[in-house]
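The following block contains the structure, expressed as structure tokens.
The complex appears here without one of its protein chains, the remainder shown in place.
For chain A:
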Amino acid sequence: MSLDLPAKGCRETPVLKERGQREVFCGLTSIVWLHRKMQDAFFLVVGSRTCAHLLQAAAGVMIFAEPRFGTAILEEKDLAGLADANTELDREVARLLERRPDIRQLFLVGSCPSEVIKLDLHRAAERLSAIHAPHVRVLNFTGSGIETTFTQGEDACLAAMVPSLPATQARELLVVGALPDVVEDQMVDLLAKLGIGPVRILPAHRSAETPAVGPNTVFALVQPFLGDTHAALVRRGARHIPAPFPFGEEGTTAWLRAVADEFGVSRDHFEAVTTAPRARAQKAVAAHAETLRDKTLFFFPDSQLEIPLARFLARECGMRPLEVGTPYLHKELVGPDLDLLPEGPVLSEGQDVELQLDRQAAAAPDLTVCGLGLANPLEARGFTTKWAIELVFTPVHFYEQAGDLAGLFSRPLRRKALLKGGAA
């Protein structure tokens, strides 16, 4: 297959960089999906009551009886002396591991308060690893809001795992990024049909399945926000397969094609494997594209999925992006998507939410993609919105989800058309 590139893509588009009030989650939020993915891991945030409250709000409030995450809330006496804070942390961890013998990996997750008081969680993790080895391995990463935005928490977590992955000389494909199980299974199945393997996955379901990495490892990313993980894998000698991200029929095909080329899969075999699911995906997307075609689109920064999604919505659904905001623009990772995204939209990085709201009001888009804090206020002003957090909590990657992905955007528009009662 050949991708027909637009006359001019967005790779060279100047980026509007903004600095001001942000309306985004911090990296701790990633724990909400990471703890479902890694089934023998516990995420222990060392933070404040605010951090605990954030996790509760982001998790949609206590979905699970006893979740595999929690917050060790710093109290006044912990702030007074770091020695005591470390003793307290050791005690809480010991207590936790005793109560949860199923836990094999423990992540100490740094927060703004733990970083500001300079509580060294890396040393704490080493100390605790020594105490609780071999049953439990303790690692640390930061999810703090002063360092990370939303999905960057997953990046920080995976990057923290990379140095301790076992070494291998084997030529293997490593797929990097947390996917819902159903999607992961579909992906593994497609790769198997293409004859590509062995396939390893980071993060693995359980610590026993932890992948190895080495100079013959090639890796593909399924999420665009994994910049640090990318760098850490390159440091271990692995090589990245650049590709558009597997959203929509086109994105999935391009992603698979890049991997297939790496593994020398023939054109014919590739066609044989992908023709049927491609047709299904196109058909499923077409049903929604009717609603989406020619509608204008505005992204507030949120998950870093914005560029690949804008590419999907513009090319496969016929939408017209006006502004694509993203918290960070990793040109190295989303470059192939930028090449495909037809020129036109403003690209913005970072945020000053008041200024961006002014631009949004002036642009008056048909559909605004934004966080939960902004959605209802914008709806009340007559705009139609799609809340961005659903994009990371819903299976949206690869062929069989292409229609669902388009549906996430068409539903608010169809709903607006149905409701005659007015709002606000």
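Following the convention adopted for this analysis, a residue touches a chain if its C-beta (ideal position, glycine included) is under 8 Å from a C-beta of that chain, and two chains touch if they have at least 3 such contacts; residues count from 1.
FYI, contacts and distances are computed from a predicted model.
Peer 1: Looking only at the UniProt record of the hidden chain, which name from "NADH-quinone oxidoreductase subunit F", "Light-independent protochlorophyllide reductase subunit B", "Aspartyl/glutamyl-tRNA(Asn/Gln) amidotransferase subunit B" or "Acyl-CoA dehydrogenase" is the right one?
Peer 2: "Light-independent protochlorophyllide reductase subunit B"
Peer 1: Considering the whole complex rather than only what is displayed, give the residues of chain A touching the chain that is not shown.
Peer 2: These residues of chain A touch the chain that is not shown: 20-29, 44, 46, 48-50, 52-54, 56-58, 61-62, 65-67, 69-76, 78-79, 85, 88-89, 91-92, 95-96, 112-113, 115-117, 144-147, 149, 354, 371-377, 379-380, 424.
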